[in-house]
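Heads up, this is only part of the complex; the chains shown haven't been moved.
Order as written gives the chain letters A, B and C; numbering starts at 1 within each chain.
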């Protein structure tokens, strides 16, 4: 076969952000005349390693892994290295065998910065974190650093349960809102590592008829944009996932050209904080969130 | 088959009914006529096809071939609803009640009267059920949960259920297997009464005496075929047995009973055993070589006593001795280790492991003997097979092979396999609770032979049976229990049906027919 | 058939030695889960009186509980007939997606979309039922298989969440408070549970379901069409899952892939918690409701307390084991007392 093949290992193939990354990488690869194969791992690291091994066994020409920590794909990386297949990751970190990656820190930093702008340095915040996922770990670290040393900011952490993240966000926020009635001494805010738990939280706000809470999450999914547009949600930090997918593939191509001289690189594309002010313009520019 | 005694225009005409299971004919071109107002007996060895015939009529088994017409109308096969609509009611062989439903709910199951919106009209539907309960002699409140009833009481509920159906035919598959004398008598009265009112009765039983006594006509099935039909009085018991199993059996009319040698130490003794309301101050001694039987009405506490001995429950008072040594068993495992084994009353639920092979069922209590190397837990297939085969041969268990699933064996042969389980297990005391329930005459005789042989070989044997005839045939000595107490002991020539029944009612004249 | 219950069968009932202790133990075994629920409510009320013990919060808890209660009650039906449904979470997610798609892509009016959604859910339930009864595939396999397939089909239908083009009034369904100022989902839950309870306990088909579940062979011999009854139970489970999925979409204002997958485990936990209530080891609607409330109150109370995040699962697991364990132990001691 004269076609080259890119193997993509998706964290969750039905997640909007994954879809955008896959879309970016796929479009770039197609443009370069490559074939693309996608494997869904249903967020299982074991499946991710299996998928990488499968790709290695098929001698694909490059592998692109989404949202798994580089420390979680040890055997997959080893198999790729043995087969001399370059690996790019999205939201991983640079370890031997990886030619390019993106960072999840940037959007995390943006989100917490914006949140504190809205509430000021004195606030009660509900933070919904998620540690099994690499992306969320990075964003969570960004959040922690953003609020560190701010004595006025009191954070209640809540670890999201998935599957069931939407429900979880709903139930958690509902209870937290009860414990934090409107008209308290400090502004209230909810931060979520990604949009889905926030969707549940926003529903809880609506159920309780509350409008006094700043809500900020990350991803910029279609629902989140819609919620921002309708004024139910304060902001979502759009991650330029499509662009990231494209650029990681480009980096892989470059690395193949460069050969031995290639320096692994971390791609950082700033996100966009989408609020009511810029949502219409943003949605016009990015239909489907891409 | 040549023309039978029936008229051509019989009420129900069964023609050419054939059913195979996994290629094996269970019912082979059976023709049978049934008249209203008559009691039709259906007999045959285990596996002869009696229940299959009844299940075909009930629509729960679909025959491969054959037809049934009722008063000229063809009955739709394989539909329980069609059978019910045709006025057929059934008492099936296995207890089929919903344990956590009340007796009333069970009696109405499948045909409750409903009001609008499908709501159940308990009041209205209760009337018929209460009348039926009255008739069967149910004395307990109908809102009692079935799980709280004794086995005999459950059968009364089953019978009552069939009676609530306003049926033109009732088929009864071994209804008396779990009943004792008084309940059976009451059932016979009901049957005669129903027949007098024009209901047809199809009656299946292994208790040939009652079949001869009750039925207007007897049909004998063998290997799925109808081999003989006779009107009342045309057959005696010997003839019936011959028709069922193809040859006569030895009748142990003048058999010697072993007199216990009371000078020697008993193999097993119970001293003033008591437990809850069920067992009160029971003491007994069992001597080497004898078959000791416990008689009495259903619910007399015999099964409970057996459970106490076998470690399923702990006596609240009294103690047990085995070979003169005091025994305290906390669970069945300890009892088995000490040498006490129980062949339980409920063969299906407590005895056989149905999906497993004959060999598995036989070997399960003697796994230690079957190891390849003593001390290591690995089993030798050869040893397992050899032990199973030798026991199968020893007890004359009829099976295609020891690897056959035990579910494929007849009840009698399953029962023999359960006895075989204990033959190599170092058993000192073997308790057999209702060893021939649901077992045909031929197999019963073989089981009795096996039990006697075991007793003579030195194993202490304690038999519990509600079948008075069986007690007289098998026992060297009979203890009769009533309401948890031993009310009398019979030995030698005293062991007669009359004496046993008399003792069963001992000082209980005012509440005969009590079910519990 | 354990000895725990007094054999009412005896003709002349001997006065049963009923000690105070035994009565207490029986009570504990029957009402253990309910007592656990009340203790939890009491504990949180004492320790967070202003916040936990308020009308608003109680409505809040009920709202949270309502979706789980509906889906869990459907699951209860399948367990009553002795089967199993692992597809409910996937069905809810799938239907929740489709119902928004019907509005957003097909332009169906709200009522028609909901009718289609509920019909779809019931249809999937019927399919499950047919696979289990007619093809005789073990329920674990068939419902897991169908559920897994639905995930893929949902993805094919719309890889992207459906958020635009959904009428505002659809969202209003779950946000409104039409009756007595109670949130609509609570009203819907009450109506559904009453209906399911009545069917199960007061109608012919309910009796038949219970009969099928406790002794299928006996039920068959009593002329009950076992297969139909089971299919009915699966269809009900599908219907309930579809209702939960629809309400969830309404609550979120969008159709999201996999949004309701998490209901599966919660529903199972609730139903089995409930089966330790009142009657041993039987599944029933009342018990399921108690189970759902235990989980909802626990979650709510702990969140209000701001308990450390890892505490939620520890508590949730603990309450399952403790509430049922307490009942079970009490039952054992009552039997031997």
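Definition applied: contacts are C-beta pairs under 8 Å (C-beta built on N, C-alpha and C of every residue); 3 or more make two chains touch, one makes a residue touch a chain.
Everything numeric in this text was worked out from a predicted model, so none of it was measured.
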Full-complex stoichiometry, written in the displayed chain labels: A x1, B x1, C x2
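Note that in this section only the chains that are shown with their structure count from here on.
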Relative to chain B, chain with the most remote C-alpha centre: A
Which one chain sits nearest the middle, judging by mean Cα positions? C
Chain B and chain C, separation of their C-alpha mean positions in angstrom: 42
Let me have the rounded angstrom distance from the C-alpha centre of chain A over to the C-alpha centre of chain C, please. 33
Would you kindly tell me how far, in whole Å, the mean C-alpha position of chain B lies from that of chain A? 69
At least two partner chains per residue is the criterion; list those residues in chain B. none
Which positions in chain C are in touch with at least two other chains? none
Report the residues of chain B in contact with chain C in the complex, numbered from low to high. 58-60, 80-81, 83-84, 90, 92, 94, 96-101, 105, 109-112, 114, 117-120, 139-141, 144-145, 147-150, 153, 161, 276-277, 511, 514-516
For chain C, which residues count as touching chain B in their complex? 1, 3, 5-11, 14, 202-205, 207-208, 210-211, 214-215, 217-225, 279, 282
Can you check the complex and tell me which residues of chain C touch chain A? 48, 51-52, 54, 56-57, 60, 63-64, 67, 89, 151, 154-155, 159-161, 163-164, 171, 174-175, 183, 248, 251-254, 256-263, 265-266, 296, 299-306, 308-310, 312-313
